[in-house]
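Here the complex is missing a single protein chain, while all its other protein chains stay put.
Order of writing sets the labels: A, B and C. Residues in every chain begin at 1.
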Amino acid sequence: MRAKAGVKQTPEIQYAGTGLSSKDFKEGKILCTRWTADAKYAWDAGIAIGKYLAGFKAGKILGVRCIKCGRTMVPPRAFCEWCFKTVDSWVQLRNTGIVNTFSLCYVTWDVKRVKKPEISAVIEIDGASKGMGIMHLLGEVDPNKVRIGMKVKAIWKPAAEREGAITDIKYWKPY
Amino acid sequence: MGQRVAIVGAGMTKFVRRAQETGKELAFHATRMALDSCEMNLDQIDAVCLGTAPDTFDGVHMKGEYLSDGAGAWGKPYMRCYVGGGTGVFSVIQGWYHIASGLCDTCLVVCEEKMSSYQPHAQAAFLTIFDHTTERPLKPNLLWIFAMEMNRYMTTYGLRKEDIVQVAVKNKRNALDHPCAQIAKAVTAEDILNSEVLAWPVQRLDVSPVSDGAVALVLASESIARKVTDKPVWIEGVGWSLDTAYWTNRDLCYPRYVEEAARMAYTMAGVTDPRHQIHIAEPYDPFDYKELHHMEGLMLCGKGEAPQMTVDGITQRDGELPVCPSGGLLGVGNPIAAAGLMKVAELFWQLRGEAGKRQVSRKVKRGVAQAWGDLMQVGTVVVVGI
Amino acid sequence: MSERVAIIGIGATQFRSITPDVSYKELMFEAAVKAYEDAGINPRKDVDTFVTCAEDYIEGTSIFDEYVPDQLGAVLKPMHTIPGEGLHGIATAFLQIKTGRFGIAVVEAHSKASNLMTPDGIAACAQDPVYTRPLRLNSHFIAGLEMNRFCHATGITRDQCGRVVIKNRGNALNNPLAGRAALVSLGDFCSCEPVSCPLTELDIAHPVDGAVVVVLASEAKARALSKNPVWITGVGWCNGSPNLEARDWVAVNYCTRAAEMAFRMAGITAPRNELDFAEIDDTYSYKELQHLSALRFCGPSEAGHWVESGVTTTTGEFPVNPSGGALGMGHMYEATGLARLYCAVEQLRGTAGKAQLKKASRCLVQGWRGVPTASTAVAILST
Partner (left out) sequence: MSLRERVNQPKDTRPWYGELPVESLYTVGIAGEKFLRTLKEKGQFLGTKCDRCRQVYVPPKIYCERCLAKLDDWVKVGSCGTLESWTMVHVGLDGQKLKKPELVALVKLDGASTCIVHKLAGIPVEELHIGMRVCAVLKPKTKREGAITDILHFKPADR
């Protein structure tokens, strides 16, 4: 079984793999089966995220603080991942922040093309430690004028429409 | 400390947009070819390690069990490892600890991905990698986070898009010589810069294509390796690291988890000066900027310096430090876990001088392969040498 | 193969049918804190490698390992997922320590089963998409087919399967962690709902929530840190055919092969005599009997007599699932085997309370991945 010289990657080697086109499926040249998963969940929000969501409903952004490392964190968590201990206190953060990074996105999550870009961003929340951001959207802004370091504020849904969700903030706009 | 582990065989399928073969059949072809390449049969294999990325792509829950027969795992110790996009390179680490532990002497490492099963487009499956409560309601797109990471990287170091796209130009050209490449097409920097903007700064040609495919390696302990081949490729170092899930709390300009993983692997391999002791690199390149990001994390250059190195031609196949001579994910295709393993397979062929038209001009004795995944969070690194 | 490997810490939450007050992260954190306290370690400083066992469809998140490092203290450390039984995770940590490059390893598995609104729909996604799923059958049908074939071939009776349920749910009465302890009688089977004949509602281990974390260490570390290390003297794992069409429906050979691998490593030739008890998979009642013979504790038809004559009760000659098993404690998906291991370690340490066996110095722990898989893992533990 001793193979002195290995097999060279030459064109003579036949590699397996039969490529199909979408036409092959449309024209029924290929047999196939289909399935739509019935996979539904009710994830328990728990202590930290439960309180975070309740904060949104009340129009507040909440963070947590660890006295050991001194960090004020958002999104909140029940434990400090660096110190591996429970967090010490809840802190109400401000409704303003700084754009840490962003993107101008011309396709939706399910790959549909849009003309006006969605502007996703990581926003460092004022009142939390430096670098503590959350992912959200920017609005009421010319896409060409968005910059890293830009100051933005949260635009909330009216209190009656808030349901305790990240989407209770409609978007963030420059101020 | 543990027994030495070598790669002695490799095999792969073509990477295609939509494969007629089932995932099991793809896995079989790669596995069969890997065994044949070192003239071994399944009876000589002690264990099987399988890597495959999200189950939602193939649309099969417990995908590892489902694929196991195609990977040669019938009646054998078999486990699947999983670290998102980092899986392909991690599966080699999994194979490594199976043998280094002394429990096994031989091991198959198989990676498969059949992303075309997901309808209507695999991209949408990525919605479910985000936090279900704090992120998914925003309907995030996978491109968002990469575009945001790329933007942060470019802004922090003042990098030009014109320089970054040179990676895609190089890798897509390299792939012209790869018989398994899905998209073998030379493109110019202008082509890329003029391609459709998906999520600025990411454009269509900055991104690797979605693919189906499988790759397999045969690993063996020193005593077996010496019997099987004259040219074992040794696994000299392995490393992996997983950063926090709170990705919006990290500075995305630098992949610290890759550095941690690389340090672990280099320490094991006795590499103290990666820029000179590593002769060839296959960093993970699903997007052009990622190759640069990862070269920096692998400490093959200073922070923010990788674009210039690329522009200077150092990373070309005939350059001083060839990077992704295979054509990488950008050129060959990106069946996630299989693409990662393809990188290790490429180093195997390059180090043995068997890479055919892709063979780098320099004499290469030590290489590094790396993959990355999760929420821009995991680094998996393997150093191999002859 | 240099050093031995020991378990030096275990932690678990209560196993309960619902846990609405905590998120999965908080559930895992609780088990982790307990395990690290038990081992006397700080995960941020002392642990070299982490392994978690989880499946995406069960979590409802793709690439679930993203969400694991924080609550285990694993941030920026070597950590990865094994989509496998918790005992596959134990085998993985064992392999890593055996390389000589890792001193302390942590294994985690958990279940938030109550968060699955469509568990049967999710389970169906594991069936073969070409040959099985088009029949649109509830996955329990696989257990029904297997139970029927197994009982037919071995002469094991419906009542004998029922006695496994009676024993295990009864044992769980003595286990404070258990979520499904109950007094059951054979008569209860007459009136209970059939699921996939001969399989009934009572034959199935129903899911519960919970998390288990286990700390493993090399011999040197174990000796330095622990007064009561439990040694892992053997591990084994194996896959059969994942295809329903091609598998052996009576003898689960993959289980035998996994056990043989572990026995060989542990130097065990007569498992029945050399081991004191076993904590094995009982996802379905008949599975305990099928596994008992596959693990070479008894002959294929003997298992039924064993349970009937009390051999496998806590006071019998060879106690099986003194913890209550998955039937009595609840099924916890990938954490089921770790729950078995947790209780086995308590027995070996002599801290099992009311469930404590008289003689407990060596045992076997086994886990199976459930339908439709043919995948199992085994560990041999010793004081």
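Observations, loosely collected:
Basically, a residue touches a chain if its C-beta (ideal position, glycine included) is under 8 Å from a C-beta of that chain, and two chains touch if they have at least 3 such contacts.
Everything numeric here is computed off the predicted structure, so don't read it as measured data.
Note on the chain not shown: across the whole complex it touches A, B, C. Set against the missing chain, the residues C:R4, C:K34 or C:H291 yield one that touches it, C:K34.
The chain that is not drawn here is touched, among residues B:Q20, B:Q123 or B:S241, by B:Q20.
Where chain A meets the missing chain, the touching residues are 18, 20, 25, 30-47, 49-50, 53-54, 78-79, 86-87, 164. Residues of chain B in touch with the missing chain: 18-22, 24-25, 28, 31-32, 35, 41-43, 56, 58-59, 69-70, 72, 74-75, 116-120, 124-125, 127-128, 132-133, 136.
Mapped onto chain C, the footprint of the missing chain covers residues 20-22, 26, 29-30, 32-34, 56-57, 60, 62, 115, 117-121, 124-125, 129-132, 134-138, 140-141, 144-149, 152, 193-199, 241, 243-246, 249.
One rule holds for everything that comes next: only the chains that are shown with their structure count from here on.
If each chain is drawn as a node and touching chains are joined, the picture has every node linked to every other. Across A-C and A-B, it is A-B that has more C-beta pairs touching.
If you average the Cα atoms of chain A and of chain C, the two centres end up 35 Å apart. Centre-to-centre, using mean CA coordinates, chain A is 24 Å away from chain B. Taken residue by residue, chain A touches two or more other chains at 35, 37, 41, 43, 45, 49, 77, 81, whereas all remaining positions touch fewer.
Annotation for chain B: residues 59, 126, 132, 244, 246 touch two or more other chains.
The residues of chain C lying in touch with chain B in their complex are 1-2, 50, 55-57, 60-63, 65-70, 74-84, 88, 91-92, 94-96, 98-101, 122-123, 125-126, 128-130, 236-243, 246, 253-254, 257-258, 261, 265, 369, 372-375.
Only residues 33, 35, 37-50, 77-79, 81-84 of chain A touch chain C when the two sit together in their complex.
Touching chain A in their complex are the following residues of chain C: 19-26, 29, 36, 42-44, 57, 60, 69-71, 73, 75, 112, 114-118, 121-122, 124-125, 129-130, 133-134.
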